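Here is the structure we will look at.
The complex appears here minus one protein chain, its other protein chains still in place.
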C-alpha cells in the first residue's frame, strides 16, 4: 500500500528523523472485541510519549510544574493507522518537533512494532498560551532551543 | 450458582432497596479481546452512577463544586462479576447508601442487563474528609438526611 | 479565532449538514489534572457516535454482527480542539458522511456544548475491507444508499 500523508513529504527521510523513542506495552484492556488495539489508544500513547519527550528536553519544569504562566495546549491531533496492533506487543513511539513557529510547534509521532513495522503515525499542534489571558504566548529562545534539541 | 457476598445478608431484600437507577450503554472501546466488557469498566460505571446519585440527592453543590472544605473520598471499591456483559448492552446501575456512619457511608451498586439479569454488584466506602487537614470530617445532619434520601 | 481546517471549505455550510446527533455526558474519569476533558477522549466519543450513526442507518447488522465478510476499518482519525470541555457537560456529537468513494467514505464529526458552542470537530476515513483478504472491498449500492441516508 502506498498511502500519502498530507503532513509528510518524504516518508523515508521523515522516518529517520526520530531521535527520541518511548516504549509502551499494549495492555489487555486496550484491546477491543475486534481482537486488536482499539484505535482511540494510539492518542493515549502519543500523549504519554510527548510528555516524556518534553521532560527529556528539559521542558517539564517549564510547562508541567504549574509554576509558569505559559502552558502548552494541544490544538489538534491526528493519527493514521497502518497496521493492526495486538495485545502484549511492545511498541516504540518516536516523537519529534517537525516544525516550529512563533508560539506553536508541530509534533510528529511514529509507532513501530518490535519487528520494525510502522504501525501508526500521527501529528498534532502544540500551542503555548498564557494561562491567564488564554492567548498565544511566543516561545522564548530558550524554549525554542529545547524544542529543537539544540541544547542537547 | 449460589454465591455468597460478604456485604449482603439477604440478596432478595438487598436487590429491592435500589431506588436510584442510572443507565449506561456499553461502548465498543470498553470491550476487550475476550469479546466482552473488560472487567475494569464496571468501576467506571460505579463512579458515574455514584456522582449522578449524589447530584440527585442534592450533594453535588456541597461536595463537587469545590466551594466546600469537606470533600468525599473513595476509601475502597469492590465488584463481583456475575454475568458477562457485551458491547451495545444498556445497563441499569442501581446506587444506594447501605449504611451510614459518623463521617463515612457504605455505598452499594447493582448492575442489571435489559432482560433483568444482575450482571455485577459491588460496594465502596465514601469518607468525608477535610481538604485542608486530610482528616475525617463528621457529616452534618443535613448531609446525613440527603444521603439517606429522607429529604426526598 | 478564525481557524482554518483542511477538511472544511465553508464552516457555516458544513455545520448545518449534521442531521444525526448523539448525546454524551462527560464522565469524571474523563477529565485530567488540568481540570478539563482529556484530549484523547473526543476520539472515544467519535467512535461511540459513529457506531450509533451506522446503526441508525441500518448498517449495524451488515457490519457489526460478524455475519458478513466485509468489515469497516478506521484508516485515520483527527480532531481539532476548539473549546475546553468540563466534567458533567452534556455534548451533542454530530456525525455525517462528508464524501463517499468506491470502498471508503469520509466521516465528519462535530461536538457541541449545551450552550451551542462547537467545542471540537474532526474526521476520519472508514474503509470497507474483506476480513479474509484484508483488501478494500467496494460498497454495494445498498450500503452506499444507507451511508448517504437516501433510504431514510
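Every chain is named by a letter (A, B and C) in the order it is written, and numbering of its residues begins at 1.
Simple rule for what comes next: a residue touches a chain if its C-beta (ideal position, glycine included) is under 8 Å from a C-beta of that chain, and two chains touch if they have at least 3 such contacts.
Keep in mind that what you see is a predicted model, and the values were worked out from it rather than measured.
Peer 1: Any idea which of B:55, B:74 or B:118 touches the chain not displayed?
Peer 2: In the complete complex, the chain left out is touched by residue B:74.
Peer 1: Touching the missing chain, which residues of chain B?
Peer 2: 6, 38-40, 43-44, 47, 73-81
Peer 1: Tell me, which residues in chain A touch the chain that this view leaves out?
Peer 2: 27-29, 44, 47-48, 51
Peer 1: By the contact definition given up top, give the residues of chain C that touch the hidden chain.
Peer 2: Counting only chain C, the missing chain is touched by 28-29, 31-33, 35-36, 38, 40, 87.
Here is the rule we use: only the chains that are shown with their structure count from here on.
Peer 1: For which chain is the distance between its Cα centroid and the global protein Cα centroid smallest?
Peer 2: C
Peer 1: Is the contact between chain A and chain B built from the same residue numbers on each copy (over half shared) or from different ones (under half shared)?
Peer 2: At the contact between chain A and chain B, which are copies of one sequence, the residues are largely the same (over half shared).
Peer 1: Roughly how many whole angstrom separate the Cα centroids of chain A and chain C?
Peer 2: Roughly 23 Å, centre to centre.
Peer 1: Centroid from C-alpha atoms only, then distance chain B to chain C, rounded to Å. What do you get?
Peer 2: 31
Peer 1: For chain A versus chain B, what separation do you get between their C-alpha means, in angstrom?
Peer 2: Taking the mean C-alpha position of each chain, the two centres sit 37 Å apart.
Peer 1: Identify all positions of chain A at which a residue touches two or more other chains, and write them in rising order.
Peer 2: 38, 40, in rising order.
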